[in-house]
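What follows is a single structure, written as structure tokens, with notes after it.
Shown here: the complex without one of its protein chains, the others still in place.
Chain IDs A, B and C follow the sequence of writing; residue 1 opens each chain.
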Amino acid sequence: MIKAGIVGGTGYTGVELLRLLAKHPEVQLEAITSRSEAGMRVSEMFPSLRKKVELAFVAPTLDSLAACDVVFFATPNGIAMKEAKALLDAGIRVIDLAADFRIRDVALWEKWYGMQHACPELLEQAIYGLPEVNREKIAKALLVANPGCYPTAVQLGFLPLVEAGLVDVDYLVADAKSGVSGAGRKAEMASLFSEASDNFKAYGVAGHRHLPEISQGLSIAAKRSVGFTFVPHLTPLIRGIHATLYARLVADADLQRLFEDRYANELFVDVMPPGSHPETRSVRGSNICRIAVHRPQDSSIVVVLSVIDNLVKGAAGQAVQNMNIMFGLPEDAGIDLVPLLP
Amino acid sequence: MIKAGIVGGTGYTGVELLRLLAKHPEVQLEAITSRSEAGMRVSEMFPSLRKKVELAFVAPTLDSLAACDVVFFATPNGIAMKEAKALLDAGIRVIDLAADFRIRDVALWEKWYGMQHACPELLEQAIYGLPEVNREKIAKALLVANPGCYPTAVQLGFLPLVEAGLVDVDYLVADAKSGVSGAGRKAEMASLFSEASDNFKAYGVAGHRHLPEISQGLSIAAKRSVGFTFVPHLTPLIRGIHATLYARLVADADLQRLFEDRYANELFVDVMPPGSHPETRSVRGSNICRIAVHRPQDSSIVVVLSVIDNLVKGAAGQAVQNMNIMFGLPEDAGIDLVPLLP
Amino acid sequence: MIKAGIVGGTGYTGVELLRLLAKHPEVQLEAITSRSEAGMRVSEMFPSLRKKVELAFVAPTLDSLAACDVVFFATPNGIAMKEAKALLDAGIRVIDLAADFRIRDVALWEKWYGMQHACPELLEQAIYGLPEVNREKIAKALLVANPGCYPTAVQLGFLPLVEAGLVDVDYLVADAKSGVSGAGRKAEMASLFSEASDNFKAYGVAGHRHLPEISQGLSIAAKRSVGFTFVPHLTPLIRGIHATLYARLVADADLQRLFEDRYANELFVDVMPPGSHPETRSVRGSNICRIAVHRPQDSSIVVVLSVIDNLVKGAAGQAVQNMNIMFGLPEDAGIDLVPLLP
Partner (left out) sequence: MIKAGIVGGTGYTGVELLRLLAKHPEVQLEAITSRSEAGMRVSEMFPSLRKKVELAFVAPTLDSLAACDVVFFATPNGIAMKEAKALLDAGIRVIDLAADFRIRDVALWEKWYGMQHACPELLEQAIYGLPEVNREKIAKALLVANPGCYPTAVQLGFLPLVEAGLVDVDYLVADAKSGVSGAGRKAEMASLFSEASDNFKAYGVAGHRHLPEISQGLSIAAKRSVGFTFVPHLTPLIRGIHATLYARLVADADLQRLFEDRYANELFVDVMPPGSHPETRSVRGSNICRIAVHRPQDSSIVVVLSVIDNLVKGAAGQAVQNMNIMFGLPEDAGIDLVPLLP
């Protein structure tokens, strides 16, 4: 059994990790930390975990995590970069669900995240944990930067086109819509039910932190710098991201076949039949990304629809998938879940 | 492996049975029938089941179900009573998720359901499948009448009080609230998003079909006929029932202890700590009923709060629980699920 | 034109007052105060008011309100009791939408609200602003205590029965359900979309502040102290309260006629035809209370269904109704609105 710890388990990615790890056949939950809630039983904060998780929160010290084989950071940005080194030095593998190790260019990271990076020397060894791109590196990684939710949905949708050189990478557009859980479990006005329900809006059009992460991934795939426009929107659902992607074709191809071939061996990417419109609820609670590719009116514009559950494939599920790869387990161990519908 | 069939798998209880049985360690899905959709792959209707359920719908004939050990009826009322006998005669056990075998008094059933009962002779042997009451009879049953959703939440909440003779059973009140999936997957005006969303209403105050079912159960527990008022409401959530129960105490007791003792050995009933307010989402996607008991202002009125997921403990999950009991499996096999929160 | 001021206009009752007063034919908005937002244009905080309300927030001083004929307090509890006296002394009439002047028994108020009352001497002259009970007193009042949202729905539903002495007032039960806007525009965890959406729960079963307010009103109507059980619930809608009321009949009567007669001359109470189930959306955005009375199964239990929009008849609309009465305007001036459906 792999002994797992979670740092910062009071948010939505934390409780989702607990849901998944509590039933993982090869994992034993060893510790979960919270500075503010130390001493409280996890199931007191999240009654959904009553009789499923018996742990109590402990203070976030190295000691409390010393027995772990792997530690997940489900913390705000800026925590893991301060604490990962000590864990790695103690031989503990680390998976950061925040953004600390996602951007290779330190200056770029510091510009978008508005703080100084505390541990740039680890960036070299951190592996960007998108298994569909970096599976082999992840298998050997000690430190994994788990991708953001939007970046997962957008990159998986664009990759086949960009890798194949079929689209004009100077003008890639992602119009993305997220459920409100993406904003985290924080008492903020804009996330109130009475503000976010029966409402739809764009936000961060001037610039969202997931933009440089996506640009980095697409540029690597394109082997050149891409031009990328990203408009995120808030939509009144709890879980789910729907990315609608637009690009101009510069060459012809059987797009359906291209996508099916690209993801033929991927357990968690489902290329739907031609003409499909994937729904966010079709992946609710599961680690699956469903994709459909369209070329409306036979024009030169390709439209890709890509959906994930932001808390699973967009966060906790992908983190467990990365852990499975890192420890040589079956990639779907503990995350072979049937979506909850309706 | 137990071979299971489903008659009428195109509704919400059908797709929920599929979700649960697809991952049940001791069950092999053998057949799923639909008169209207024969030939269509199940996953074409429910993309959430892609790569999880490979079956296609078949026409509902005895032949198509002959290889089954157990058949679930996820049909409208009035179907199972016509088809169960042939299956039972063929040695196949039957679990009816509809109401055909729930009421022991045929005349009463016919009055409330507005049709003649096609098979009253089976009522004698049909066991009402509320495991917390009838576990031993279920274990030997060939035909199980799976309880309704409201009746499950209401009876589990009232039973400790009624069995102990602590309340005035002439004036029991259940104010119950259900999510919209309780109305089924039927194209009806009142269930439209634009009608049911951002809205709350009572319905069926003059008389709801679950009233005689609940009265029957509470009368058995009370060993006399009870007086029972039942007001169901429609609330804008997909899954979930919240029953708020009111009764007048006629004797004193430690109510918390009473409930904890009554359900001490029940895997799927969770008596919460004093002062709790169970939320429907705390059981979303799981087979759990959570209960809290209150005596506000130290008055003689006891208030019980009882929540379930109407599609799981209120339908498909309880059906699987009954199957587990009938076949001597661990009672939680395949249904030991962690609720999905948020 | 009546010159109106609003103290504390940044919450939901504040913005709703602005929506109503902006189009009131006899009112001129004179000032709106906010300690924290002084200087900001109202329409910057609430873009729905762009080009409809040109005011900016000002600091809450007596000077800023000196030109007003009437001042509405849309503040948290405990503010109006400190500031009303100075306004009254300056000849300005006051309508408090909070709870400061609703309870006549100071000790009871202090127990439930957890603070010392700053101005008990004003309680004598404060009129409880339920027009259907106190219209004549309101017409002469200088200080009106606008009722709470639950108290409005519950009292209007119970009053005909209690006033007529038809029910056992020792055992009145109100099972009430409120939309999330009732919790106000405050950044609190429990009001987050991801917490409150797709969820249903009771809260405050041990005791909610509206309990003594309702008990006081019903006791006045009954001319004796009543026994009252109140269970509020949170339901995932923005606006709306649905109160389901239960009582035991102690005498026979034509209940439909009783209700129709009681409210025959009321502009804002709509007694629906027999067998009706009023929906919260049928009053969305309007000042109407719709009521239906049932006697299910011809038992001795009477069930009353009462719905209001908590921000209108339960707060801002009723406040404007009170203002109209106080200033001799047509009672529906500015609030004769058609509900928004769907």
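The rule is short, and it goes like this: a contact is a pair of C-beta atoms (placed from the backbone, for glycine too) under 8 Å apart; a residue touches a chain by one contact, two chains touch by 3 or more.
Everything quoted here is computed from the prediction, not taken from an experiment.
Which visible chains touch the chain that is not shown?
Computed over the complete complex, the missing chain touches A, B, C.
Of B:23, B:185 or B:295, which sits in contact with the chain we cannot see?
The single option touching the absent chain is B:185.
For the chain that's not shown, point to the residue among C:9, C:60 or C:285 touching it.
Checking each option in C:9, C:60 or C:285, the one touching the absent chain turns out to be C:285.
Provide the residue numbers of chain A that touch the chain removed from this figure.
Output for chain A: 171, 173, 175, 177, 179, 194-195, 197-203, 205-207, 211, 227, 229-231, 233, 235-240, 242, 244, 246, 248, 275, 277-281, 284, 294, 296-297, 299, 301, 303, 305, 307, 342.
Considering the whole complex rather than only what is displayed, give the residues of chain B touching the chain that is not shown.
12, 179-181, 183, 185, 187-189, 191-198, 236, 238
In the full complex, which bits of chain C touch the chain not displayed? Write them out.
Given the touch definition above, chain C has residues 12, 15, 19, 22-23, 46-52, 181, 185, 197-198, 238-239, 270, 272, 276, 278-279, 281-286, 290, 311, 336, 338-342 touching the missing chain.
Definition applied: only the chains that are shown with their structure count from here on.
Considering only C-beta pairs in contact, identify the chain pair with the most of them.
B-C
Look at both sides of the chain A and chain B contact and report whether the same residue positions are involved, with over half shared, or different ones.
same
Between chain A and chain C, what's the gap in Å when you average each chain's C-alpha atoms?
45
With centres defined as the mean C-alpha position, give me the chain B-chain C separation in Å.
Inter-chain centre distance comes to 39 Å.
Using mean C-alpha positions as chain centres, tell me how far chain A is from chain B in Å, no decimals.
36
Note the residues in chain B that touch 2 or more other chains, in rising order.
In chain B, the residues touching two or more other chains are 197-198, 238-239, 278-279, 281, 284, 342.
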